[in-house]
Structure formats: structure tokens, C-alpha cells
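Take a look at this one; I'll ask things after.
Note that one protein chain is taken out, while the other chains of the complex remain in position.
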Amino acid sequence: MLLIPCPWCGPRDEAEFHYGGQAHVAYPENPAALSDEEWARYLFFRDNPKGLFAERWSHTAGCRRWFNAVRDTATNEIHAVYRVGEPRPVSA
Amino acid sequence: MTGQPYRREGATGTTLRFRFDGRDYEGLEGDTLASALLANGVRAVASSIKLGRPRGVYAAGCEEPNALVQIEEPFPEPMLTATTVELYDGLVAVGLPGQGRLADRPDPARYDAVHAHCDVLVVGAGPAGIAAAGVAARAGARVILADERPEPGGSLLGTTETLDGGPGREWAAGEVAALAALPEVRVLRRTTVLGHYDDNYVIAVERRTNHLGAAAPAHVARERVWRIRAKRVVLATGGHERFVAFAGNDLPGVMLAGAARTYVNHHRVLPGRRAVVFTTNDSAYAAALDLADAGVEIAAVVDVRRAPGETWAARCAERGVELLTGHVVAAAEGEGEVSSVRVAPREGGRAREIPADLLLVSGGWTPVVHLFSQAGGTLRYDEALGAFTPGETRQAVEAAGFARGVRTLRECLEDGARAGRCALAAAGFPLPAGDGASGTSLPAAEEEPAAAPAEHLWLVEADDYSAHFVDLQRDVTVADVLRAVGAGLSSVEHVKRYTTAGTAHDQGKTSGLLTSGVVAHALGVDVAQLGTTTFRAPYTPVSFAALAGRDRGPLHDPVRVTSMHEWHVARGALFENVGQWKRPWYYPRPGEDMEAAVLRECAAVRRNVGAMDASTLGKIDVIGPDAPVFLDRLYTNMMSTLKVGSIRYGVMCRADGMVFDDGTVIRLADDHYLVTTTTGNAAAVLDWMEEWLQTEWPDLRVHCTSVTEQWATVALAGPRSREVLAGLAPGLAVDNDSFPFMTWRDAEVAGIPARVCRISFSGELAYEINVSSWYGLALWEAVMASGEVTPYGTETMHVLRAEKGYPIVGQDTDGTVTPQDLGMEWIVSKKKADFVGKRSFSRPDTSRPDRKHLVGLLPEDPGVLLPEGAHLVATSELPEPPVPTLGFVTSSYRSAALGRTFALALVSGGRERIGERLYAPVGADLVPVTVTSHVLYDPEGARRDG
Partner (left out) sequence: MSPTTQGRRTPGADLPDHPGRLWRSAEPKRAYDVVIVGGGGHGLATAYYLAKNHGITDIAVLERGWLAGGNMARNTTIIRSNYLWDESAGIYEHALKLWEGLEEDLGYPLLFSQRGVLNLAHSLQDVRDSVRRVNANRLNGVDAEWLTPEQVKEVCPIVDISPDVRYPVLGATYQPRAGIAKHDYVAWGFAKAASDLGVDMIEHCEVTGLDVRDGRVTGVRTTRGPIAAGKVALAAAGHSSVVAGYAGVSLPLQSHPLQALVSELLEPVHPTVVMSNAVHVYVSQAHKGELVMGAGIDAANSYRQRGAFHIIERQMSAALELFPVFARAHVLRTWGGVVDVTPDASPIVGLTHVENLYVNCGWGTGGFKATPGVGWCYAHTVATGEPHPLNAPFSLDRFTTGKLVDEHGAAAVAH
């Protein structure tokens, strides 16, 4: 049960959140222009690093806001949280 | 006391009666089952799992590897250690041969869970833990002090050590009582901390009424899970004594030295009359002398070392206790229990038999590092201790006292205070001003004799290792470990799996390090390199029921009911679980089975009028100037062109192009839509919308709000529905021109403000009347009072929509179906440049012509009902498997309107097969069916306007 620092509500139990996988995967500008390979990459391929990972969370049982976090998947340590639309912090 | 021959003189307390292995005994309040059995001279408590050898009490706490018991009364509970069962009047138990037995009746007890937050959680109320808690608590921190035993004191409970000149246990009791009186301190007794998880999330279980037996109040949770989030954790978890592998080290009468000391001092029980003490370190001397003081004859102290602590040697001499240095116990001997001990010089030489009924063993002490290790902490080998101690950790944890390898009572108190100060500082509290190291006054401990170095002996060498036990519970011997190593295994994890050592009830608390030691010995490597197996939660076994808590039966998952629910129940409806909702399935009349009831309900709707509680459909308000754009991007069809006052059916796909949900979209204003979802998908659709809005299109000015619970909905369907509505809503113009299909009107219905939608999921003239859910029941009752309206349930709704070929998402789709597969090409906009899922329709697989299409099936025998889930093949006889399937039946019903059975199916290239005959294997038969259009009733839509 991670303690996740929601940027809007403060630290809350993991059970209050919904996980959204990799952050910063934008919906393609023009899907029709993509090859099948490129579209498949958008649909199905996400990074899966052992180490720092910028990922999305939604505080579903709280403010219902989506936000991003940088977490180390080897230790579960959360290095940073930041709001949607903000760039990934350089230090994390 | 005559009934308790091994009870010490002067022991007082209430007498408790209990029964063990069919015999009645008496014990004293404060006993464990183990101490009570020892008081009664019961030596063999259980028998071993594999070899059937008798086994006695070995330890005095949760590390007990031998004395497994099954509780029979007041309620059966499998496999507890006699050393942790508090005695109560009426306890009935038996010894176990390795397997417990579950009760054959339901457990009547309650269980629950609570959350707690604190600045400092201290695990263990021994000297170090109490000192740590004292420092933190007196500085004003929120402190939780948890200890597994009924009373605080930890190691002090078993010794005669003094603090401030009085008994140590009295200091512990007084200090903990004082701390408990502080407003921010919570003391949890009988509470075992089981697991340490990420971010200092700690799980403990409090045993609240177990010790009361049949007298336990029924309304109090028997066990309670504490979910604690602590800023800092202090682990003052002490140590476990380990034994040495020698022949017969499992015989009843062999006991850990520290445990014997606890029985004598704490429980006032003599574990035997004449004892030999076998040790590798100084600690067993105190035990030997305490036993001697209590009247146990100490036949000899056998010390593997040449040079034991001088003070201890002198004290033995004072009492006339023979001290054999440089000796080992070669074997414990006796029939069913120890009657003599064979002692020999370590370096070889003549062995000696010493008659004794008790053999105390100390192979050294192992810090309890389970929780520290669980917390991700590294361990390092402490040469002096011959054991692993805490190293580094990323978690906000400090170890204190013996758990950190600190030995003497004085040092443990100081170390506890140090850990308390560290925790305080780290938790953001100013350190208290005060004296010395601790900032609080620590009690004065006696000076302890200077310790002589321990020697780390894992096994007494012999020719035959078949009775040198390493893991008593699993009957694993040194011979077994050697065999594993001989097979080529060099990892303790492999040896554990090969021999099963460490896998039993005690999870290797006394045997884990010993196993590593023996493996290291066999491989000729250092135990420091070899390490131990991984420490896993729970620290001690925990009941399933405690972890399940209250989340059972109706509380396992929330039950959601509509505002009309009572009416349905009163009218004898059967219910279907749809998501968390209870939906009326059908309303059987007396004598009707489901088939008859559903045929009647269907006929009523087609010929007359029926009503269904449709309140469970998901409803989402979508508001904002960009709502039209937003919905255009999510639905496959166009929602921006929908006129205010109108309604449109819509389908949503996932980005992979597969149908995700469907429902109606109602335009309430230019910037305001209300969308409905399937009952089961309401939350998922809202989440879907919010995810897109917040993470992809934050520029869109749209807000989404779930209003499912705010509205109650009555679906009124059938040719006479207009008439019924007109009667209920005299102010509403209900003629077809004034209120056409796929529009909505605000009106008063039965005197209740309502929004009436003219939509149909049956093909009949139909309305959905929405009112505030507060008035749901009133509306429903008014509808029912209005005349000949037949209530119908989900089954009838399913039949009626299937006759019209309307799919149910989740029944006629399975996450692999596109709108085109459903024959809904018409709902996929060609005008929109993009919407979620569009790009996926042109992938090779989604543009295949032989995809499965939704079609109708008519069994050639109109009385044969195909099972839903039946498959379809092309041939009238089945070839040898594997037989390729052409598709499968998604929905299948008897139709009142068609006067026959019919089905919907997903069939490969189905639309091109219309008119073809296929076969459905059903049991041993192949049922011939004809493929038809999925629209079987009123394909022209003539009934829609009544």
C-alpha cells in the first residue's frame, strides 16, 4: 500500500487511486496518417523500465484528478509528482 | 497445587480447568497452554509430522517449533503453538501430528479492521521498545506501542533482572501504564506486527477475545487488523534463542535455556527436576542459576567453550554446579522423553551419561530481523553474535535493542532511548532537553558480568546425522541437509525446498540460521556469505478470517438497489446481480416458472403495456461549451449535430476499435448533454471520459458528473404506453407529432416533476420517465396503479431487444467486436476526421471479411432452445477434434411474439451466410439452425410510434 502524494489532496493510500500506466504518451495528432506499426505502437506498446518511470495516477476515491508521478519501479519510491501538462521534472 | 506437580511453591492465581488430549487438568490464570501442561508434567505434547516422534515444549513464545495444538473448544482452530495460547477455563485442545483440522461449522466470531496513523510506531514492549516509546511519547509524539504478549516487558518477563532496584517486569508494567495514560499514546497488547510494507505501512493483528474462551463477548471483534501508517518505526523485536544440532535434540525434555528460564520465573513452573545445560555462550548460565534457585537440580553445565565467562564459572562453583568446559552434548537419550544426556569432550574422548529429565540448550541468540528485512533492509553478519543484524534500509525504520545486536539490559535501554530520539527527530519533533543520551530518565540496571565471547557451533559432529534435527517441525535432520548439498545444491533456498526446512508453521524462527549454518558447514563456506532465506510476511500465522474482516456476505461488495427496490421485493421479483446492482430479473406469479413468467411479461409489452425499473442505467451529465466536440470524439457517431430536445443512440469504442459501451445521448441545452451507459459500465465510462478530458484534451471546457443515483427511471413500453402516460401526465401532449420518437419533454408525471424520453429498447412505442430518485417509488406505484401495466424484469427486456436485434454490450460483445461486426456500420461516422477507435477499423484484422458478425439463428425445430454459449459448425457430423468453430450463440430465447425460439450469434462471415444451415453441437446432438438477419421482429420499425 503505497503512500501516494496527490498534488491536490496530499498523501493518501494507494487504494484510493487508479493506475494509468506510462505518462506522456500523447494521442497521435493524426491517427489516419499512421502506419499500422505506428498505430500498434500507440495502442499497445508502453515502456516497462526497471527504475525510474513517469506514470499516471488518478485519485479516483478523492479529487478524481489525474496527475503524473515519477516512481522507481525497482524500489517503489516516488521521486516526484506533478500535474498533467507539466513536463517531467528534470531531477527525477 | 497437588494437581500441578511441577508448579512452583507459592504460585497464586485463579485456577482454570482445561482438557488436553482427553485428560482434564488445572492451570493458573496467566498460564499459557504450554506452561500449564508443563506444570502438570505433560512432556510430550505433539508428534512430529513425518517420523511420528514425540515432541515437547521447546520454547516459550511464538518461535515454538514443536508444541503444535489444535483447539477443539470453544471453537475448533487448527495449529496453534501451545506457547502462545493463553489458558482459559474450558479450553479443550489436542496435540497435533503436523496437520490441523478446520471446523465443520461456521465461525460465529466477528473480525474487523481499523486504520491508525502515528508519528512513531514501536514494535515490541521490551526494555528497548519501552525506552524508545517513552522518549517519543514524552516529547508529545503520537506513539503506538505494540507487543504480541498479554503484558509488557519482553525479555524482562522471563528473567529476575532488576531495574531501579525492583523487578524489571514491574518497571515495565508501571512505565507502560504511565505511557498509556498520555493522550497521544496507544498501547496495543496481544498485538503482533505481521508485516512491514512500502512507505511504512504496517499490518498488525490484535487478538482481542481469544484469551477469554467461551466468555468472549460476541459483539467484540475476536481479532482486529490494524493498518498503521507510521512516520517512523522502531523495531525493538528482541531475539530468539536457537538450538544446536545433536542426536536426539528433539526429545521431549530438551528445551531452549531461555524458555526454561521464562517458565520458572514468569509462569512459576519447573520444566523438570534434574537438568543438564548445554551452551555455546554465557546466556544459559543465568537460566541454569535461576532454575537452580527454583529447586531444579543442575547436574552439569556443558559449555562448548574452553573459557566461559569467569563470573558465571564462579557462580556455578558457588552453587556446586558441575561445569564441563570444552564439552558437547553428543546425544539426548530416553524412551519418549529425556532420561539421560550423553556428554563428551569436544575434541574426542570418553563420553559420560548424565541422568536428567531436562536438557537446556542455547546455541546463541538470533536478532528478530523479520520486519526489518521485510522493509527492504539489508542484513549483515555479526561475527560476535553469530547471527545477522540489521544493515541499511531505505525505509523510515530504526532497529533498537537486541534486534540490533545490543546485549545487556542497560545497553538495550539506552539503545531504545537512542532509537526513540532518532525517530522523534526524523518525524520532525524537537528533541527534548534532558539529561544524558536519552532526554528521559532511564531506570538503573544491575551491572552484568563481563561477557566471554560466544562460540558458534551449529552441529555436534557425529557419524550418523539422522537424529540431529535442524527443523523440528518439518523433521529435517542434518543428514537431510547433507543429502541436499550432496545432490549439488549450494543455495539455502534450494536446500530449503529440497528438505522443506523452514517451511513450517514457525517459518524457521529457530531453525533458519541453523540450516544456513549446517549448509555452510557442509559446503565449507562462511555462513555470512551464504545468507538466509527471505523473510516474508506474516511474522506469525494469522487467521484468514482476521484478514477478511467485515468484508463478507453483503459487505463483500456493496449492494446497490434502486428507490423502487422494496416494491420489487414485495412483489416476489427474483433478482439478477448486474455489477453491484440488484435488478429485478422477472416477476413470477404463483405457479409460474421463469419461462412462463417471461413469456407472459413479453406478451404484455408487445400487446399491451409493461414497465421496467431502468434506474440502474448509468447517467452522466456532460456540461460545458465544448461538450459537443468532446462527445464527437468519444462516440463513433455525431453528437454535435443533435438538436436540443432530441436524443440519439450512440456507441463508444476503445482506441483498439472494439465496442466498449452504448447508450442514449440526450441534448438538454447547447452546452449540456445527459448520456446513459450500461448498468455495469457506468463507472468505467465516467472514468474514460475524465481520463480523456484531463490527460489528452485539458483544453476542452467540459465537466462530467455522475447522476446515476440522482435519477430514478421507469421504462414504460408497449402499444398502450401512450395512453398510460397521458393518464399520468395530463399536461403533456403525447401525440406522435407533439412528442416524436427520440425526443424528450419536461412534464409532471403523477404530480412529480419528470423528464420523459421517447426511446425504445423493445421496438414498441415506449417512454422512459425520469424523476428524482426520492420520488422513484412514488412514480413506480403511480404507474402500477394506473391500470393494466405489467412489471417486467431484465430477462423480458433482453428477449424484447433481441427480437429486434439490439445487442447488449458484454453479452453480444466480448471486447473483440467492432460496431461493424454488430451490423452497425450506420453508426460509424464517415464525416468525422477522427474519433476514438476509428484508426483501428482499418487494421488488417479489423477489415477482414470473415470477421464474426452478429446474426440471427432460427433452430429448424422451432421448439428447440439453443444454449447460450453453444458453438456453430458447418458439418452435420463432428470430425475428430480440433474442429474449427464458426462462432457461438450470444443470446437465445423463446419468443412470444415469434411463437418460436430464436438466437443471436456471432458467426464468422455471418452476414454472407444468411439463409445457410449451420449446426450447433448440444450434448451429443448437432442441432440444425438457419442463419438469418439479427433483426427478427418488426424489421420495418412499424410499431415504434404505436
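Note that the chains take the letters A and B in the order they are written out, and that residue 1 is the start of every chain.
As a working rule, a contact is a pair of C-beta atoms (placed from the backbone, for glycine too) under 8 Å apart; a residue touches a chain by one contact, two chains touch by 3 or more.
Fair warning: this is a prediction, and the values are worked out from it, not measured in the lab.
K.L.:
Among B:Gly41, B:Pro78 or B:Gly946, which one touches the chain that has been omitted from the display?
P.N.:
Reading the full complex, the residue touching the unseen chain is B:Pro78.
K.L.:
Any idea which of B:Gly22, B:Gly348 or B:Gly731 touches the chain not displayed?
P.N.:
Here the residue in touch with the unshown chain is B:Gly22.
K.L.:
Based on the whole complex, identify which of B:Asp89, B:Glu170 or B:Asp198 touches the chain you can't see.
P.N.:
Result: among the candidates, B:Asp198 touches the missing chain.
K.L.:
Quick one: which of B:Asp107, B:Glu151 or B:Asp382 touches the chain that's been left out?
P.N.:
Touching the chain that is not displayed is residue B:Asp107.
K.L.:
Considering the whole complex rather than only what is displayed, give the residues of chain B touching the chain that is not shown.
P.N.:
Per the touch rule, chain B residues meeting the hidden chain are 21-23, 42, 44-47, 49-52, 54, 75-79, 94-104, 106-107, 109, 113, 195, 197-198, 201, 203, 225, 227, 252, 475, 483, 486-491, 493-494, 497-498, 500, 503-505, 507, 534, 536-538, 541-545, 547-549, 551-554, 556-557, 559, 576-578, 656-658, 810-811, 814-816, 840, 843-846, 867-871, 873, 878, 880-885, 888, 890, 921.
K.L.:
Which residues does chain A use to touch the chain missing from this display?
P.N.:
With respect to the unshown chain, the touching residues of chain A are 1-2, 14-15, 18-19, 21, 36-37, 40, 43-46, 48-50, 53, 55, 71, 73-76.
Methods note: only the chains that are shown with their structure count from here on.
K.L.:
Distance-wise, how many Å sit between the C-alpha centres of chain A and chain B, to the nearest whole number?
P.N.:
Chain A and chain B have C-alpha centres separated by 27 Å.
K.L.:
Contact residues on chain A for chain B in the complex?
P.N.:
Counting only chain A, the residues touching chain B are 1-3, 13, 18, 20, 26-28, 30-32, 34, 36, 39-40, 42-43, 56, 58, 60, 64-66, 75-77, 84-85.
K.L.:
Quick check: in the complex, which residue numbers of chain B touch chain A?
P.N.:
197-201, 227, 229, 376, 394, 655-656, 687, 690-691, 694-696, 698, 833-834, 838-840, 843-844
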